[in-house]
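All protein chains but one are shown in place.
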Amino acid sequence: MSITIQNVTKRFSRFPALDNVSIEIASGELIALLGPSGSGKTTLLRIIAGLEFPDDGGSIQFNGHDVSRLSAYKRKAGFVFQHYALFAHMNVLENIVFALRVMPRRMRPTEDAIRTRAKELLEAVQLTGFERRMPSQLSGGQRQRVAFARALAIEPAVLLLDEPFGALDARVRKDLRRWLRAFHERIKLTTIFVTHDQDEAFEVADRVVLIDKGVIQQIGAPADVRAAPANAFVSNFLDIPPRV
Amino acid sequence: MAGASSIQLHRHGSPRRATAESPVAKAILIAITLVFFALFLFLPLVVVFQEAFSKGLALFVRTFQDSYTQDAIKLTLLVAAIAVPLNTVFGLAAAWSLTRFRFTGRSFLVTLIDLPLWVSPVVGGLIYVLVFGAKGWFGPWLIDHNFRIIFAVPGIVLATVFVTFPFVARGLIPLMEAQGIKEEEAALTLGANGWQIFRRVTLPKIKWGLLYGVILCNARAMGEFGAVSVVSGHIRGKTNTMPLHIEILYNEYQFAAAFAVASLLALLALVTLFIKTYAEWRTEKQLLEAARDQHP
Partner (left out) sequence: MQERMGCNFVIAVSVSIESLSPHPMTSPSRPRKHALPGLGLTLGYSVVYLSLIVLVPFSALFLKTAAGGWEHFWGTITAPRVVASYWASFGISFFAAVVNGVFGVIAAWVLVRYRFPGRRILDAMVDLPFALPTAVAGIALTALYAPNDWIGTYLKPFGIQVAFTQLGIFVALTFIGLPFVVRTVQPVIQDLALEVEEAAACLGANRWHTFRRVILPTLLPSILTGVTLAYGRAVGEFGSVVFISGNLPFKTEITPLMIISKLEQYDYTGAAAIGFVMLVASFLILIVSNSLQSWHNRRLGIS
């Protein structure tokens, strides 16, 4: 599903978190939003998800339809939160099938169908057998995978990841990074992830969007950006010596 | 916020040698505290039960067989049965709107919710007399329609609602504030609508804070004296709650009977304390977990 972000501005106080941001994302792309903290990248992700709404004049379009004012629960954007936001009082199984359980009755699958789907998702994230565990009993990496499976249960048209690997240790991070890339190769689900780690962005993404202070600094494939940084911010942020 | 930052939350921490007082000082301080508590907390409680049985078990039982006493108990239960659910719904609504959203006027609303805790209960009763009493705003209208609020049960319910409405909200607001809205947002992205989010995600998280607020609300509702005294008219058998009945018995020098009824309320207070302590403990565990999850 293609996503068009047009003239999105978002003000929380005097200074805009996002200032006239426009991006075109083709269906099936894996995009990284890269920038320092406070750059507005998480705000943009939340606006795409429907957890925030752009100020007047901006719009978000999914496949050409304007969804700017549509609330998150109608958008079918799978969202993985930075600290997973698992439902602490539900076990792994209940977390994963939550989306299926809250569907309107006429669309809701049968209990058997739900259970089968849950099994598939658990297998996919390699957590078979963990159905009854509570989130507090899981490691960071395991919680991460539950959060993934949960978001995928709704068969989302786009996957949004907010610093998905930020809270994990370096080795797990590397593994999961490679896994994400491989997963994306097979599924080609439009995916946008936020990170402040440039290695992560460059290793995983098809294209990288560099943001600073709410303004887009550069968009391009990793190799292109490396070869031709657009301005001083980009070169500094990526530690590329500026061209003369 | 000190609570969240000190993950080194050593509650009732381990003994600290380098910074401990001398045993003598310790003993004196403990003694002072014990005497203070005994004098101001324990003795009054002991007095209630002792005096209740001072004229024997027979009188104790007879007090509760008296129809006026039974009416008082029934009225107290009725008032609580109305006021507590009403205030619980309010507390939930207020807590939801105040902790999940930011809007102008928020702090004014929070201050308003605390109001009954600052105002004398007598003023709390007074305001309803001013509105509904014989010389109040709606007084003449009510008389014409033969509908009584003051000196009748509706007035008692109103006054009780006023003095007890902060409790549920105050039990929930800090808890819901600390827990954050990430789980609710996650539920939103997974397709849940408002009621589903509330029922499946929020309610299970806040149940101990809710219990805490409800139990305090109930204790205050059953025990309220000042506000109810103003609006009730003290009509035996009709507008007498248990605390008012205690007053009547006491003023008639039926001390043992007064204390007998009082002992029932004292028992309720002890049960309330017990449940409250437990609910508080569970809420704190949840807060600790929430703090830990924010900084994994």
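Order as written gives the chain letters A and B; numbering starts at 1 within each chain.
We take it that contacts are C-beta pairs under 8 Å (C-beta built on N, C-alpha and C of every residue); 3 or more make two chains touch, one makes a residue touch a chain.
Keep in mind that this is a model prediction, so the values were computed, not measured.
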Of B:142, B:156, B:197 or B:214, the residue in touch with the unshown chain: B:197
Contact partner of the left-out chain, one of A:72, A:114 or A:161: A:72
Hidden-chain contact residue, picked from the options A:123, A:169, A:199 or A:224: A:123
Missing-partner contacts on chain B, residue numbers: 1-3, 6, 9-13, 15-16, 18-22, 25-26, 29-30, 32-34, 36-37, 40-45, 47-48, 51, 89-90, 92-94, 96-97, 100-101, 103, 109, 111-115, 117-123, 126-131, 133-137, 158, 161-162, 165, 181, 184-185, 188, 193-194, 197-198, 216, 219, 222-226, 229-230, 242-244, 246-247, 250, 255, 258-259, 262, 265-266, 269-270, 272-274, 276-277
Chain A residues that touch the omitted chain in the full complex: 1, 50-53, 56, 62-63, 65-72, 74-76, 117, 120-121, 123-126, 152, 155, 157, 175, 178-179, 182-183, 185-189
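In the analysis below, only the chains that are shown with their structure count from here on.
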Residue ranges of chain B touching chain A (in the complex, touch as defined): 182-183, 185-193, 196, 200-201, 204-205, 289, 293-294, 296
Interface residues, chain A side, partner chain B - complex: 49-51, 71-79, 81, 83, 85-90, 98-99, 101-103, 136, 140, 150-151, 153-154, 167
